[in-house]
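All protein chains but one are shown in place.
Order as written gives the chain letters A and B; numbering starts at 1 within each chain.
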Amino acid sequence: MEQLYGIFLYGVFLLTMGGIYAVLTLGLNIHWGFTGLFNAGVAGFFAIGAYTTAIVTSAASERHLGGFGLSPAAGMAAAMIASAIIAWGVGRICIRLRADYLAIATLGIAEIFRLVLKNEVWATNGPRGISLIPKPFEQYAEPWNHIGMLLLVIAVVAVLYVLLERARRSPWGRVMAAIRENEAAARAAGKNVERLRIEAFVLGGALMGLGGALMAHHIKFIEPNAAEPISATFLVWVMLVVGGSGNNRGAVFGAILIWTIWSAAEILIARLPPEWAVKSAYLRIFLVGLALQFILQRYPDGIFRERRFRTAPSTPNREQPP
Amino acid sequence: MIEFLNFYLIPGLVLGSIYALGAIGVTLTFGILRFANFAHGETMTLGAFIALSLASFTGWHPFAVLPLAMAFTALAVLGLDRLFFRPLRHGSTIILVIASFGLMLMVRSLVQLIWGAKLQSFGPGIQLPWVLFDALRIFPKHVTIVCSAVVLMLAAHLLLTRTRAGKAMRAMADSPDLARLTGIDTERVILTTWIVGAGLAAAAGVFLAYDTHVESQLGFKLLLPIFAAALLGGIGRPYGAMAGGLVIGLVEELSTYPWIGTDALVPPGYKTGVAFAIMVAILIWRPSGLFRGRVF
Partner (left out) sequence: MKRMMIAVAAGALALNGAAASAGDINVGSAAGVTGPIAELVVDIVAARNLAASHVNEQGGLLGGDTYRLVQGDSQCDPKAAVDAGAKLVNVEQAVAVIGPNCSGATNGMAQSVTIPAGVVMLSDTATAPSISDLDDNDLVFRVAPSDAYQGRSLAEHAWAQGYRKLAVTYANDDYNSGLAGVFASAFTELGGTITGNEAHEPNKASYRAELATLAAGEAEGLALFAYFGGSGITILRNSLENALFGKFLGADGMMDTSVIEQIGADNLRGNILLSQPASDTEGASYKAFAAAFENAGAPFVAHGYDIAFLAALAIEKAGSADRSMISAALRDVANAPGTVIRPGEWAKAKEAIAAGEDINYEGASGAIEFDENGDVAGTYSLNGVGDDGTWTPIE
């Protein structure tokens, strides 16, 4: 019985983390899936959101900027605003770059952000990070504290899902798809392509900031290592592409599926005999990589394909004939 | 002045030539296969470890086993291409990027499983430099590294300009559609691309390992500066990649020179940011890179 309860609690943790990743993936879906913006700097917006809420909600400390004492809800709102502003700035500079170039530029910018967080110790406590970030529902006893957090995350994902589905079907969403498929035609139709792209970039950036803020509250601690590109950018990409880019349901599903594989693989690996010690951890990463290759080859268009308004010729960027 | 040469310019050149070798592979895969290969850093690591094993097995100098290590690495990469990239080649390129990310994880953990995560090195101890004119300090190992890098780059140059395969590669990088129309065998070009890119990456890994040490994250740590170098030179431009590598290596080192006053111009904590800042600046003001590469 205790074991069942334990597995239930782990499931709560798993879904909370998967749900937070789903927020990031939904944000990325606005960039890549809807608009075709290859943003490889998810970690940057994630970090801005996480640090913003950490600074405005954590208690005063001589180690970092803080002591504003806002509630987590206000912190999350501030996180979204801060990342939206930064996304606007980055978008103004980089938005006209084509797909792969935008990717590398955003990757570089995210790394520069991370260096700033590490080096501007007066504000961020540098590599030591910000601790004691309040967590919603933490005053309740286990398991209600964890369940409360999970419900909050589910609610956020659900609201975002509904709103984004509406946006996708709205004229705005159709124009975005048009820009992605054929920029010249959209331009010819009198659309201000750059402005619309920046709008999408800002919206997606704000969601990534929200994801970062949720993560900061969930783990109650944030440091630059938490925003390194593997687990805060590439993993989100894997989730979106596996789930099916351009499809919000796919984005959410991909996030939860990949996070489950990433996390639960360790439970299997822990069954290996102790002689394997550190090797088992390497093996886990290997298996995760292998599982990813398998899914990519089995579902090259993602598990959920994009639902199009009408039959479109092909996926973006395809240059070679099938 | 002499300090500038000893501690900023020469190390910058050594680092730059290592970046350059790595960047050639990135730019070729980017130009010909159309995707940013995140597993390229891991190719370097693999090359360094293969050379380490060969050197300890045969007892030879690491540079003596280098050709063999390059060959083995190329072979391994061809195998990985066959298994993981070829089945996806006709889908959208983002799938290839994600597959290369998965491959990066797999190769690194495989390296850790086989060789472990601890530091190893070709030859322990330190090497004292030759001191010329009582001031200029030149390290034998740096001479070997830079010379070998130049030889390899020359070889790459000859391959690209003098051989059929090389010409086909350049044609593909310039304009894939046109190349296909003229009847170039795409799969063969891709094969050569992997061999050249992987061989040079292995060499870059061995050089870096020879200068410092080998460990499982050696290549990953180089990945971003190498992307920056490839981009700086212009995608699909091997010469651009060479120049870009040198520039990034030099600028990283020179950024900490006390140009103004006695403090480093850029605080060393931000040193890695310099490569990215240049990269972003280049992208914004001259997206075709120094050598007018392709803009997709």
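Simple rule for what comes next: contacts are C-beta pairs under 8 Å (C-beta built on N, C-alpha and C of every residue); 3 or more make two chains touch, one makes a residue touch a chain.
From a predicted model like this one, the values you see are computed outputs, not experimental measurements.
Visitor: For the chain left off this view, which of B:92, B:112, B:148 or B:192 is in contact with it?
Guide: Candidates B:92, B:112, B:148 or B:192; residue touching the omitted chain: B:112.
Visitor: Determine and list the subunit A residues touching the chain excluded from the picture.
Guide: 2-4, 6-7, 9-11, 13-14, 17, 63, 115, 118-119, 121, 126-129, 131-132, 135, 138, 142, 145-146, 215, 218-223, 225-226, 228, 231, 253, 256-257, 260, 263-264, 266-268, 270-271, 274, 277-278, 280-282, 284-285
Visitor: What subunit B residues would touch the chain not displayed?
Guide: Where subunit B meets the chain not shown: residues 3, 6-8, 11-12, 14-15, 18, 109, 112, 116-119, 121, 124-129, 137, 139, 208, 211-213, 215-217, 221-222, 252-258, 262-264, 267-269, 271-272.
Rule of thumb we're sticking to: only the chains that are shown with their structure count from here on.
Visitor: Any idea which subunit B residues touch subunit A in the complex?
Guide: Interface residues on the subunit B side: 30, 34-36, 38, 83-84, 87-95, 97-99, 101-106, 108-110, 112-113, 117, 176, 224, 227-228, 231, 235, 267, 269-270, 272-273, 275-277, 279-280, 283-284, 287, 295-296.
Visitor: Can you list the subunit A residues touching subunit B in their complex?
Guide: That would be residues 32, 38, 93-94, 97-101, 103-105, 107-109, 111-112, 115, 118-119, 234, 237-238, 241-242, 245, 278-279, 282-286, 288-290, 292-293, 296-297, 300-301, 314-322 of subunit A.
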